[in-house]
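One protein chain is absent from this view; the other protein chains keep their places.
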Amino acid sequence: MLNPRQMSRLLIAASRDQMAPVIAELYRHNLFHIEDYVDAGAEGYEGFKIGSPLLGASEKSADLIKIRAITNTIAVRADDIDAGPSCSRDELQKKIERDLPLLEREVEELTVRRSKFETRAKDLEEKIAEITPFADIPVDMNLYHGYKRFTTSAGYVSREVILNVPHEMHFSKGKDKNFLVVIFPTEQKSEVDKTLAEAGFQPVPVPEESGSARGRIEFYSGEMASVHKEIAEINKQLEDVKQKHAAFLVACEELLKAEVDQTEAPLRFATTNQTFVAEGWVPADKVTAITNSLVYVTDGKVFVTVVPTDPVHDSVPVEYNNPDFAKPSQVLMDVYSRPKYTEIDPTLMLSIVFPIFFGLILGDVGYGLVLLAMAFGLRKFLNGVEGRYLLDVLRNASITSIFFGLLYSEFLGFAIPGLSPIMPSRHLIAEHGGHGPMIPDLMIISIWIGILHITLGRILGIINHAKQDHGEHRTKAMLANFGWIAVMWGVLLVIWSIVQMPLMPDLTALPAVISIINVGGVAGLILAVLGVLLIARDSVLEVVELPSIISHVLSYARIVAVGFSSVAIAMVINFIAIGMLIEPQLENFSIFSIVIIIAGLVVFLLGHALNTVLGILGGGLHSVRLHYVEFFTKFYKGGGVKYIPFGMKRRFTED
Amino acid sequence: MVGVSGISAPYIYICTRMRVRKTTLLPREEYMRMLNMSLPEITRFIGETHYKQEIDELGTTFHGIDLIEVALSWNLAKEYQKILEITPGTLKQFTQAYLRRWDIQNVLTILRGKMQGEKAGKIKEVLIPAGVLDRLILDRLLAEDNTDKIVESLKAYRMYPLVFAREYPLAKESGSFSKLENALYKQFYAEIIEEAGSGIKGGNLFLQFIRLEIDIKNMKTLFRLRADTFEEDAREMCISGGTLTSSDFVSLNAIKNQDEFIDLLKSKIWHKALLTLLEELRSEKTIRDIEIRLTRVQLDQMERMSKRHPISIHPILVYLEKKKYEVFNLRALARGKESKLPSDRIAEYLVM
Partner (left out) sequence: MAAEAVVTAVDVGMTVEQIAATQLGMKAMGAGVAVGLTGIGAGVAEMAIGSAAVGATAENKDVFGLVLLLTVIPETIVIFGLVVALLLLFV
């Protein structure tokens, strides 16, 4: 439970002709995590090389490329298609041979035609764009070109231009820039260019057209429309192809992907001319089953053995091993980092403590109910395993929010009538004749939580070092972790012996030793000094980190602070919506009041919607952060390799 | 928006992005595996990485080696253009200056292709529109009838007009564009150095990067000149601005003895990694081997520079360079497979 699933390292060796059946069998089991063979002259692997793909890999890859190209063109996604009746392999194989070339040709023809039309459309667009500036000049465009001794310039200018060479000029005033066409003798080009440049001339090409500009634009627009119609027609045909062949295509993809995976598996094995060796990991309880079936398919011509492992140095793949209720929290673990094989897997603790923190922060029956509804409502839209898990996490968190909401007596920031808070109150205004917010009590509760959480983290740190380290370092590291606990509790003892605080033990009454230091204080000091010595013995530099004890414990005060700010926002919304807008209007009701009351309702709904979002972010992020930063840093390293078994979950095909 | 440390948020953003993106490039093991694959398998394999979009889109129109070649070019161009889009401020200016080399390459490809009477479609396949001249402009150039008109229309795009005016008539006369190419690259580097040295913030770091590149390029030229049998004017081949001056270059080129050559070269260079490499190059090696080793040192050195200046132009340029070599590698791999070369021969061409 607190450890990942037990893995065994399996070594499979056989002659090369057994490669295909062995691979097929491993693929079927979907349990063997292949340790990729890297050509690095590893010990015991002299003379081995990376294997070559099995026969047929090339053709299947080519088919796969085609299928992916087609599915891409007609926009088919495997996720959008329900797993229908699955086809058998032979059936599909036949269909691939028969139908795929035809289908490919059909789609190819359509796309080639479509891209031709698209190029045409682009050309037309460009032409229209070229002519558009000329639309305001009422001159036949024939007159712009075809001269031997004259040049035509057209473009935008910032102001009107006066040329002192013989010329013909058309000028049209625009909103922010003016357009000009000028025809002049070619030999005076440099002069004209100079004058134009002074007016900020930005040239545009003169289109080789004839007839009126507006007429040409209309003509091209008409052509454009017919091109677009053609494109639409082709798209419709592609859509038909999609309707007809989508299921076939996704099944093909899956089949070919599986086959390519298998034919290319030798690229991950070590081979010689005659033999091959595959190494990898399987769950310890599956070793016998896999060994037996491998022996069976090869008629005993295979050597399978469990290799002794060194869990610290081998990169053992990690598969979680958690009870069902803790599984959703694996998402939060993966976000940080998967545990190492030798480490304690804190998923279980996370799955219990995270919702408690969330509930303590949000703690409101109303918001809790909204979140609960969301957790169930969003289930329709999220299909992936991870999405589901996240919603489960949200569900658990919203249930604890409701629970703590009852303890705090809060409903959308209001006090629940007739229910006085069992936890210290977070209400800004005194109700039920009780007090206002009991900040000191809440603070001390959150600090207690911090102290206990961090102590637990350090204890886990001791256990992890005991599991992972060896020799002298092991003892030192374990004692250093104990040292951190000692310093923290020592300081606490000293504080308790000096000041009296609510919800904390009072040691001030113990017999005094020197001035304000009493017996408890002395005990605390001894403990703290011992702790510092133990830490320093492991690593002197760590002593610099000592103040982090205070900042980490105080960091848990965010449970109160963030929660309290959320209550404050809710109360402000209620005050604006009800106290300022709705109530006064209800007292002196008039027609106009309806508008104000509606405005009040809008403020109420929007405000609380916003606060719900803030509640999820605040409650979620801060709870997660307390785990990642304050808790995990005490014992958790992470960085484990994910367990990815060789094989696939088939949705559309049969094996 | 300048933060307390004088480094603005967009700079941090882009530099982090490039560093993360660099980790997604194909690692050595994958090349080793691909060496054992056939062409369709390689195509499919890279179609499952960040080349997916191109392979899937082009899969219906191209096949075999064409598919992978076009997909690689498109991907590289897209990648470069996208990076240019998200790069802010002076970093954008530097990146743009750096990417101009693709303009030179594209224009020369078009000119050479036209000269040899290649079809426009065939030339288009090998263009990498990653510079200022985008796909549209290149299409327009391709549509021109002859090289004269292409050079004429280039005038509109600030494509080193002086160099073209000086070198193009000569090139046309001799029928070889290699002198023009040299002149263009020299002008390219001269302009970059001028831009980097013009006192813009961060220009110094950019200059460091370019200097290293020029040094490596000059050294490659020197080694190639030694390997080639025919004589060329060494002074013209040298790109100035790096550690080697053009007189160094000429005197180096004049030395025939390998040991003396290496000794002199070592006395001119101060990069530690280069010195060690030069020591190794004393024994005769093939020119290809030398070039790949030099490239590797260059990339390592650039990597080191980008670690030293994490928020500068370096992370961006390192990524651009590494991405370029990834595409070169894949192309070499695909061509090698197409012409049925044995795997270990292909491996010699890869920069890993």
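Just so it is clear, A and B label the chains in written order, and each chain counts residues from 1 on its own.
By definition in this document, a residue touches a chain if its C-beta (ideal position, glycine included) is under 8 Å from a C-beta of that chain, and two chains touch if they have at least 3 such contacts.
Not measured: the values here are computed from a predicted model.
Interchain touches from the omitted chain, evaluated on the whole complex, reach A, B. Only one of A:Val529, A:Leu554 or A:Leu606 touches the chain withheld from this view, namely A:Leu554.
For the chain left out of this panel, the touching residue among A:Ile23, A:Ile462, A:Val562 or A:Ile616 is A:Val562. Looking at A:Val602, A:Leu621 or A:Ile644, the residue that reaches the missing chain in the full complex is A:Leu621. Residue positions on chain A in contact with the hidden chain: 332, 334-337, 436-437, 439-440, 443, 551, 554-555, 557-558, 560-562, 564-565, 621, 624-625, 628-629, in rising order. Residues of chain B that touch the chain left out of the display are 3-5, 7, 9-10, 12-17, 20-21, 23-24.
The definition used in the following text is that only the chains that are shown with their structure count from here on.
By the touch criterion given at the top, residues 36, 38-39, 50-53, 57-59, 61-62, 64-66, 68-73, 104, 107-108, 111-112, 115, 260, 264, 267-268 of chain A touch chain B in their complex. Those residues of chain B that touch chain A in the shared complex are 29, 32-33, 36-41, 43-45, 47, 55-61, 67.
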